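Below is one structure; the comments refer to it alone.
All protein chains but one are shown in place.
Chains here go by letter, A and B, matching the order in which they are written, and residues are numbered from 1 within each.
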Amino acid sequence: VDVSKPLLITLTTDFGYRSPFSSIMKGVIHEINPNARIYDLTHGIAPHNITECAFVLLTSYSFFPEGTIHVSVVDPGVGGRRKAVAIETERYLFVGPDNGIFSWALEKEKIASEVEITNPAYMRTPVSQTFHGRDIFAPAAAHLSRGVAVTDLGSEVESLVSIPFPHPTREHNTVIGEIIYIDTFGNLVTNIRPGENEVVKGVTIKNLTVMKLSNTYRDVAAGEITAYVGSFGFLEVGKNLGNAAESLCAEVGDSIFVVI
Amino acid sequence: VDVSKPLLITLTTDFGYRSPFSSIMKGVIHEINPNARIYDLTHGIAPHNITECAFVLLTSYSFFPEGTIHVSVVDPGVGGRRKAVAIETERYLFVGPDNGIFSWALEKEKIASEVEITNPAYMRTPVSQTFHGRDIFAPAAAHLSRGVAVTDLGSEVESLVSIPFPHPTREHNTVIGEIIYIDTFGNLVTNIRPGENEVVKGVTIKNLTVMKLSNTYRDVAAGEITAYVGSFGFLEVGKNLGNAAESLCAEVGDSIFVVI
Partner (left out) sequence: VDVSKPLLITLTTDFGYRSPFSSIMKGVIHEINPNARIYDLTHGIAPHNITECAFVLLTSYSFFPEGTIHVSVVDPGVGGRRKAVAIETERYLFVGPDNGIFSWALEKEKIASEVEITNPAYMRTPVSQTFHGRDIFAPAAAHLSRGVAVTDLGSEVESLVSIPFPHPTREHNTVIGEIIYIDTFGNLVTNIRPGENEVVKGVTIKNLTVMKLSNTYRDVAAGEITAYVGSFGFLEVGKNLGNAAESLCAEVGDSIFVVI
């Protein structure tokens, strides 16, 4: 990563929009680097939901310019033994707790350095027990955006906590996957990436079976539910002009069966 | 529009704040124009609600400096036949689906060009079937902010989809209007713009009749409901220190009768 030019910093948290936690992080970053340019990726991750955070980062991080610093604070283990880490890949920087939130994005990246943030010179002191976003992660990102090297923040770690991506399984001609994310519109995003040459003969979710893939939910009548490959590249189930999650009472983790 | 200087880009969508869709658009814009300055107008439009989007744009767009690029993606027809369009007026640029969301703002503007976005050089490819905000509208806006001419994005169209503003009707001494928007505070914004010389003798909404206009909801006692001309120039019904929509069980589309 070339840190000689001004870099973007994104924030992804479960802090919500009512409390000032994410804004405080922005103030801390600006105090250290007045030229920082900060964007909210989202602060609407469900509280403590590490896999939702991992998925949102996976689907978003690479749309930002190379060199962007992605700070993410979904941190149920704050104040405990989990490490604070900074990771440099060939294209991006990631800063946050070492609890797996970066796992799925990092699977697509070539890692250059993985460091535990321990250098107090780059922290706000005293460090609180409950708000490392303010005291460790925001300062670390701000210093990185000024050109501090990742390796100045602390020592390399041997490995990071990794949560496995829940890959679908296959039994004969059936791929068995699950709902991995439900978007704002109630579209059900699954963990299945249909192969180029596979013809889908049926998709079953909850009590509904869809006989073939559409190009988009628009291909069916208003109010009808269909399956299609969504904008993230995953198989999705959605309702044209409606909310599939509500209609099907579907939740993250529910199974989906795809006959090919 | 003079596009030689750095321009603001605003985003208005129904993407909500939980999913990363609007943030992905920002990443895409920055990748193309690192100097872009992006503001969220709102991402809280009700899903697929074209008229709410039209109203929010009408009441907001002209407070931004001339040259601002207003990108709006409330797009129930994504992936279908609706056009992707860019519109240049004497003062602003608008980018989004051709479904009427810009109608009410454009009634106040002098149009210079209306173009269907078809030039793949200014899109992310392949273009997904479900997320034109990322693949068409964000790139178009980013290129416009770098000085690309609207007419480079595609060919002029003869006309845009237009949704009529729901003007009030009049029967004898009664103006019959409707609630066109309910704001965060539960104030009921109507489609009626009282004339300078008209004396309002009574406002009836749901089962409530207010005998005269106030200057503001502050002019009545706490908890009382009154009518006044709001900050958008439309007649509003609001409750001092309370929520009129909840108190009256009022919804967008409900009728209002004004005796003058």
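The working rule: a contact is a pair of C-beta atoms (placed from the backbone, for glycine too) under 8 Å apart; a residue touches a chain by one contact, two chains touch by 3 or more.
None of these values were measured; they are calculated from a predicted model.
Among A:48, A:170 or A:212, only A:48 touches the chain left out of the display. Of the candidate positions A:24, A:112, A:161 or A:241, contact with the hidden chain is made by A:24. Of the listed positions A:78, A:123 or A:244, the one in contact with the omitted chain in the full complex is A:78.
On the side of subunit A, the interface with the absent chain consists of residues 14-21, 23-24, 26-28, 30-31, 34, 38, 47-48, 76-80, 128-131, 134-135, using the contact rule stated above. Mapped onto subunit B, the footprint of the missing chain covers residues 6, 8, 10, 12, 17, 39-45, 56, 59-60, 63-65, 68, 183-185, 215-219, 228, 230-231, 236, 238, 241, 243.
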